[in-house]
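Working notes for the structure below.
Note that one protein chain of the assembly has been removed; the remaining protein chains are unaltered in position.
Naming follows writing order (A, B and C), and every chain is counted from residue 1.
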């Protein structure tokens, strides 16, 4: 049985280490925050200028001056720090963030990621996604294995405009986990969701990968 | 009668305007701080990370954490702000400081300034001088007209290694004032110290200048 | 020297002209200089280029200047959820330069810090790199990005003293700090103006050297774009 969205997030959470500073994208990656192991200190960065994202505020405690990069109201923690956008991205681009977990429309076998625009549709902009994939030490994509049309999202070569080229280190989908030790290596299938067979994943994957 | 060091500083102080942010070099320029007209707000920058330099502290009130760029103990004012070196020089390089008044060993008729090293002598380093002359909106040199050997310090071409090329806007010496409206223009002698004649200044000046 | 003005209109008097470039603080609707944007709207100045991470939403923030047709070009990283923006963008009446958020912040910092250009890894291999100089340093490829220097900066702070020293509150700092530096002149609106000596000199986010004109824009009715809450037990 394939993983649920929360299973994917829980699997991604197993990549966290004590003391990590992490930036989570929207969608499945947001769910990773609920799966941080007890006793582990993980600090979440919001690229609009905050380290130490707290949970959503209680009703009535929303603060218009306290939002995450998705423009949602959040709360602060005792260890929270605020800073400006230039400093925030200096931190990201300078390789000080340990890990980012992002969603994607497509990932290629070379580690390219596309998650910001669909040609012909209204362009909304890339926000901070290009900075994150280019700057953060380790980039994990958490996404459904196939699109709603049943097409593989882990492909030979991205058809959509790229967010970053050769930047992805690990891919976690509802069917399994692909990983590579460095950007020069191929991805290897290192884990299958319960009940998923090698044949099934091979049939549903456009990309070349080692087993 | 030629100007004293304090007269030079007082003359330089006449270039201040209300609301100016100013960086003063060591030597004669430091004396400009004592000549700010009453009722005029001039904020002094110290490139080690401070806007709003106060006077030297009272005996017993020295604070090792509160020094100017010359490493002297100073005091703070109610309007004082502290910041780091990167921000300090972003401010300087970005043209946000209105005026800097510096000493010099030589200034050329093209506005080159030399004030950091003498070949053959131990090099101590340029500190922030190159950043100031390259970044501040207006650069005034306040210096003795001649060296101790009687040589003109306002010269055709600097013999010493430069601090900046074509950057000086005004030169104030004990004999008079030279100014130019922009960096493409020649310097013009616009003022003589009391009792100094055009002939005397011509005899003591190596540079070409308009009258 | 008095930098405090009675209204946004007075604070902007003499500073606006058609075709100018404005650097504008804020992230989404958080920390946007709404009083100053209203005054730009009222001034009727047109053909503006606005450097701002977002473009407001319909009828709020820079969305007002889009609706009035005063903006010719936006330099932004993300402009979702804005129908008027979409309409003008699709019919070609609005020019848009998309810029990665971190590159946008760095370009504005560079412009304010006397850095005309710098190299970054962000955007290499993407549409953002098209036409830009590529260069290898220590085995990695980078693209060259240019500093941005606007004609005028408009920002929103929390508190400022009479010398213009200013602090922001929580994530409302965002782009306000860097946008303020990216122009020769910055006009700031704040929620409270306090006497000199009130703010901690070690805790100023934006020194008064940048804040040449200042208004108190209170009271504010701050808008929330996406209100998300939790229940007690969560």
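Basically, a contact is a pair of C-beta atoms (placed from the backbone, for glycine too) under 8 Å apart; a residue touches a chain by one contact, two chains touch by 3 or more.
Since the structure is predicted, the reported quantities are computational estimates derived from the model, not experimental observations.
A.B. asks: Which of these touches the unseen chain: B:28, B:66, B:101 or B:170?
C.D. replies: B:66
A.B. asks: Just name the one of C:113, C:128 or C:215 that touches the chain not displayed here.
C.D. replies: Selected residue, touching the omitted chain: C:113.
A.B. asks: Hey, which of B:20, B:89 or B:187 is the one touching the hidden chain?
C.D. replies: Going through B:20, B:89 or B:187 one by one, B:89 is the residue touching the chain not shown.
A.B. asks: Given the contact definition stated above, which residue among C:3, C:121 or C:156 touches the chain not shown here?
C.D. replies: Only one of C:3, C:121 or C:156 touches the chain omitted from view, namely C:121.
A.B. asks: By the contact definition given up top, give the residues of chain A that touch the hidden chain.
C.D. replies: With respect to the unshown chain, the touching residues of chain A are 18-19, 21, 41, 43, 45, 51-52, 76, 78-83, 89-97, 134-135.
A.B. asks: Touching residues of chain B against the unshown chain: what are they?
C.D. replies: Output for chain B: 46-50, 55-59, 61-68, 70-74, 76, 82-86, 88-90, 92-93, 112, 122-131, 134-135, 161-166.
A.B. asks: What residues on chain C make contact with the chain left out of this view?
C.D. replies: For chain C, the residues touching the absent chain are 106, 110, 113-121, 135, 137-138, 140, 142, 146, 167-170, 173, 200-203, 205.
The criterion applied here is as follows: only the chains that are shown with their structure count from here on.
A.B. asks: Farthest chain from chain C, going by the mean of C-alpha atoms per chain?
C.D. replies: That would be chain B.
A.B. asks: Most C-beta contact pairs, which chains?
C.D. replies: The chain pair sharing the largest number of C-beta contacts is A-C.
A.B. asks: Could you give the separation in Å between the centres of chain B and chain C, each centre being the mean of its C-alpha atoms?
C.D. replies: The answer is 35 Å.
A.B. asks: How far is the middle of chain A from the middle of chain C, if each middle is the mean of its Cα atoms, in Å?
C.D. replies: 28
A.B. asks: On a C-alpha centroid basis, what's the spacing between chain A and chain B, in Å?
C.D. replies: About 53 Å, centre to centre.
A.B. asks: Would you mind listing the residues of chain B that make contact with two or more other chains?
C.D. replies: Chain B, residues with two or more chain partners: not present.
A.B. asks: Where in chain C do residues touch two or more other chains at once?
C.D. replies: If we look for residues of chain C contacting two or more partner chains, we find 109.
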